[in-house]
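Each remark here refers to the structure printed beneath this line.
One chain of protein is taken out of this complex; the other chains stay put.
As written, the chain order gives the labels A and B, with residue 1 at the start of each chain.
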Amino acid sequence: MRIDKRGVLTGTWNLSGNQACAEGALAAGCRFLSAYPIPPSIEVVERFTQRAKEVGAVFVQMEDEISVLAAVLGASWTGKKSMTVTSGPGFSNMMEHLGLGVMLETPCVIVDIQRAGPAIGIPTRVGQGDMMQARWGSHGDYEIIALSPSSPQEMFDFTIKAFNLSERYRVPVAVMSDAYVAHLKEKVVIPPAGKIKIKPRRYYKGRKDKYLPFKRDKDFVPRMVDIGAGYRFHVTGLTHDERGYPIMFEECQEHNVHPLVKKIRHYVDKIVEFQEVETDDAEVVIISYGATSRFALKAMEQARKSGMKVGSLKLITVWPFPDKRVAELAKKAKAFVVLEINYGQIVFEVERCSYGNANVAFVSHGEKGIDNIEDLLSTIEQVMKEKKVRKGIIEYRT
Amino acid sequence: MKANPKDVNTGVYYIDGDVSSGYGALAAGCKFVGGYPITPSTEAFEAVCRRGPLVGAMFIQMEDELGSIASVVGASWAGVKSMTITSGPGFSLMMETIGFGAMLETPFVLLNIQRGGPSTGVPTKTGQADMMQSRWGSHGDYELIAISPDSPQEMFDYTIKAFNLAERYRCPVMIMSDECVGHMTEKVVIPPADEIEVEPRRFYDGPINEYLPFKPDEDLVPPMVKAGDGYKLYITGLIHDERGYSIKNEEYKFIYTKRLVDKIRLNKDKIIELKEEETDDAEVVVVSYGISSRVAVRGIEKAREKGIKVGSLRLVTVWPFPDEKIAELAKTIKAFVVPEINYGQIAFEVERCSHGEANVILVPHGGAGVHNPDDICDAIEYAAKEKKRIEGVIEYKTKLEKLVFEEGYKLHE
Partner (left out) sequence: MSPLKTIDSKIVHPMDNLLRMERIPHIWCPSCGIGLAVTAFTAALEKAKIDLNKVAIVSGIGCTGRVAGYTKLDSFHTTHGRPIAFGTGIKIGNPEIKVVVFSGDGDLIAIGGNHFIHAARRNIDMLVVCVNNFIYAMTGGQVAPTTPLAAYATTSPYGCVEPPFNIPYLADSSGAVYVARWTTLHIRRLTNSITEALNKRGFSVVEVISPCGMYYSRINKLGDGLDMMKFYHDNAEIRHGEDTKNLGIGFQTKIIVGKFVDRERPTYMDSYNKWLSEIKTEEKLRK
């Protein structure tokens, strides 16, 4: 697809994660941003609005996060790639419309710069407490894609990836970043426009009167048209048939909702991405994502130096979860150590996928400050000593 | 403490689950209900509106669900037992304030009559797809309690239990019912007041100037006071210390909110209620909750007729999840069969807790109806026959799925 060069600020920059995210969005062709001010996500909006005119993009600040996501969905149907950015409480407010986005199969990107929660929590401090919410936060059944960047460079790359995945699968994609990565300034390399891969929208190209908004291709994904192109289509958040008209039978519910789940579950292998470091001979594998993966690698190096066979699995897509890979690793390694800035979320998924083949130890990272890796190292040491597989999640005293 | 006889309309009734739950709330001493009309939960709200004023309970219909839950949290801090009533979309809107309630350790009850989702879905028909949302729907880390009744009688009984748990652990308690139970009309026996056990609020009784709103007792639950008693309360949704004051940025440590999860996780054994049947020598155990457990009864009967040893584990409290019980059963049986009206939620929890020692077969249903008992019976049969240990949740292909996707069912002309 031809890329709109205006959005791509090719070069090497020193950018914060938030700024890189805005640049990523513009490079991916995002031309509509709606947001409500909430720390620690504000710099994304600032960067985006500074560049808006030059790029031909629009920003609208709505009256609350509920309307923000509604506006994003509306804008997406006009053919514009659309995005919103928020943090914990705003993300909670968006939950109803996340469901509408899923039901209308509207491509859009939601960037959640996580902070310490629950409730107002601490607005400026890091947290990773919204990971399960991204998957389960809206009512009803659906599947979603969530990515977790760990550096400003990844904020740039993954925001583009998020747009591509959302256009490909017609599903809202969440970029689950955190305050640490968002405020971190690092070198960000923005490649020339020609080197950036952009997935175009899957448009319907047939006859106007034959258009069915929810007639699915073989991969369960229906094709879209823009508002105002003369198709006069109807979509609804009610359970609908392929014409987009509501029908309230269980047959229609099955026909409508099951593919919403299948279109992701059947393509898990294509969507899932992760980074492995030295897992081949590892006895203990550290599983981490986002900010924590930076410290996981640091701890891994230290442990390796002292002769412990430690590897690292960094999740890039957190949802869908890499069930298969974790299950395979569980058979090879003795134990997993899961590192998160919360009191246990993804660790339950690791427990689920290890099928009793490996111990699962949990480190609630950040109790002694985010850059402290002592807890992690001591947990690795202790889990190494375990002779057999224990049931449930182990939390060591550190 | 026993219930106040004024609040209890003792007698035998023929009412639906929604109304029954409304009566249960009033019997438990609920004195404030904030709601917003949403199908299929309106009957519960209407019941409170009719009967509430007669027993001195206030109700208000707010402008939206954001407002109704916020009013409930406020009323609870004013010292009255409070409840809100909603369904899927309203539940999603409440997510922010549910986390706020958990953070302030506010006792209240939320009745969610689940319907088919996502989004507007099927407003008038059933679903069970908000189960994971009730545990994970708000941002940040917290734990709460969720109960899943399966009959109008239980709607009455467990609404009272929900209030008791909320007051006991100072946390939001969800009643995760569904449209089928909510609209099912059955005999409901409301006992005399002296047979209803009601947990009073844990009020602080020490000296005023020594009160710390978030200083926990030994069981990790702090006693409460109410607004207007001269304590000069300061309550915030920011992360706070024992005094309730927000933490200065530089003093912030991650551990401040840990007690919110620990007070439930460490008291788990006291909270969890299960109904177990014939699991001792079972090959297959059906794990179910809410309306699915009633449909499962027929499926289990059919499987037993075929000579399969089937047990049943009904989750009355869904959250906290009975990890240990499932792990224990997994050692002795071949497989779990999990029928639920969604495409896999609690099945993943069962998978997690079975630690690879038993197969997990999900019998899904998209909603807008209940399972065909034959599907459950067939899944049990398959589970009993399967010799291999299969990793992952096995999604059983239901008759409905075959009909819609393979047999060319026509949705419209």
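A few points about this structure:
Methods note: contacts are C-beta pairs under 8 Å (C-beta built on N, C-alpha and C of every residue); 3 or more make two chains touch, one makes a residue touch a chain.
Bear in mind the structure is a predicted one, so any value in this text is a computation, not a measurement.
Put simply, the missing chain touches A, B once the whole complex is considered. Only one of A:Lys5, A:Lys195, A:His234 or A:Lys331 touches the chain withheld from this view, namely A:His234.
Mapped onto subunit B, the footprint of the missing chain covers residues 35-39, 42, 45-46, 49-50, 53, 59, 61, 63-65, 89, 119-120. Although one chain is not shown, part of subunit A still touches it, namely residues 32, 34, 50-54, 58, 60, 62-64, 66-68, 70-80, 82, 96-97, 100, 226-238, 245-246.
Convention: only the chains that are shown with their structure count from here on.
Per the touch definition, subunit B reaches subunit A in the complex via residues 66, 88-89, 91-93, 95-96, 99-100, 102-104, 114, 116-125, 127, 129-130, 132-133, 135-142, 236-239, 247, 249, 252-255, 257-258, 260-261, 323-324, 327, 342-345, 348-349, 351-352, 355-357, 364-369, 391-392, 400-401, 403-405, 409, 411-412. By the touch criterion stated above, subunit A contacts subunit B in their complex at residues 66, 88-89, 91-93, 95-96, 98-100, 102-104, 114, 116-125, 127, 129-130, 132-133, 135-142, 236-239, 241-243, 245, 247-258, 260-261, 323, 327, 341-345, 348-349, 351-352, 354-357, 364, 366-368, 391-392.
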